[in-house]
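Here is chain A:
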Amino acid sequence: MNDYINLHDVNLFYGTNQALKDVKLQAAKHEITAFIGPSGCGKSTLLRCLNRMNDLIPNVKITGEISVAGESLYGANTDVESLRKNIGMVFQAPNPFMMSIYDNIAFGPRRFGVKSKAILDEIVEKSLRAAVLWDEVKDQLKKSGLSLSGGQQQRLCIARALSVEPDVLLMDEATASLDPISTMKIEELVQQLKKDYTIVMVTHNMQQAARVSDKTCFFLNGEVIESAPTKTLFNNPEDKRTEDYITGRFG
Partner candidate 1 sequence: MQNLKDFKASKLAKIFNQFFMVSMWVLGIITVFFVLLLLFLILKDGLPYVTWDFVIGLPSEIDAGGGIGPMLLNSFYVTILSLLVSIPISLGAGIYLAEYAPDNKLTSTIRVCVEGLSSVPSIVFGLIGIALFVEYFQIGLTIIGASLSLAMLNLPLLTRVSEESIRAVPHSYREGSYALGATKLQTIFKVVIPVAMRGLITGLSLVAGRAFGESAVIILAGGVNASAEMWDFSLFSPGGTLAVHLWYVQSEAIVPDAKEIAHKSAAVLLFVVLAINLLFRIPLWWMERKMK
Partner candidate 2 sequence: QARTVSGSITINGSSALLPLMLQAKKEFTARNPRVKMAVSGTSSISGPQSVRRGVAQIGTCDWDASTNVPGFKKFDGLVANKVAAIPFATIVNSANPVNNLTQQQLIDIYTGKITNWSQVGGNDAPIVVVNRAFGSGTRVNYTAKALNGATIIRSGANYKEASSSGVMATTVRTTPNAIGYIDLVYVTSGMKALSFNGVAPTVANVINKSYPIWGYGYMMTKGQPTGATKAFIDFVQGKTFQNGAVKKMKFIPIGAIK
C-alpha cells in the first residue's frame, strides 16, 4: 500500500510554461504526505493534478501517469466527478458557500442524490463532529456559513469536504490564514482524520510539516528534489538544496 497514490513522470505545462518537471512520487494510504517548497515551485499545481482541478484551467497540458488506488486518474474513461468526490480538497482561504452552515455540508450529499432529511441531518452532524465544529455551531445550523470566524470557516470547509466521504483529502495551505489556536485545532483534526483518510497537504510552515506529516516532499522549480519520511528529510536531508531550504527555517 505504499504507493496508494502514485505519480510517474508527470509534466505539466501552463501554455508553454512548464510548471512540473518529471515528477515521480508515491504516497501511502492512511498517511499524511506534506509538500513543501518556496512559493511558485508547483506544489499547488501538483496537488491540483490529484483531483484534476487543473482541467478547469484552459491551456493546461499534462503528461505522465497519476493513479490512486491503482486506478489511473487521467484514463480515457475516468469519471471526473466521482473522482473529485473521492478526493476531497480544502483550500488556502476558507471558501464556504453563501448558504447556511447546514446547507454547506448538505450540499455535496444532495448533489449525489441524498434527499432524505434524516440522512442529511445525520451526515451534517457526523461531518461537523469529524471536523470538531459541531459543538460550536450545533445551535445555529441555519446561520450563514460566512458569519463564522476564519478558523471556524476553515473547519466548516473541512467538514464539507468530509461530507461525501472521500478516500483522499487534499489540503492546500489550509491553515495559512488562521491563528495558532485554530491552526492547532486543525492540525489535531488532521492527525485524527488520518485514521480514515489519506491526506496530502501543502504547507509553507515547515514546522507544521515536521509536526504533522509522515512523509515530506521538497519541491523546487517544478521538480521533486527530495521525498522521504519526514524525520529523515528534516534531520538528514540528502540534497544540498533541501538542506539549504530547511535550515533557512524559523525558530
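Inclusion criterion for the candidates: all candidates are chains of the complex that A comes from, given by their letters.
Criterion: a contact is a pair of C-beta atoms (placed from the backbone, for glycine too) under 8 Å apart; a residue touches a chain by one contact, two chains touch by 3 or more; residues count from 1.
It should be emphasised that the depicted structure is a prediction, and the values quoted were computed from it without experimental measurement.
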Inset, instruction - Counting any copy, say which of 1 or 2 touches chain A in this complex. - result: 1
Legend entry - Of chain A, residues touching candidate 1 in the complex: 79, 81-82, 85-86, 109, 111-114, 119, 122-123, 126, 163-165, 167
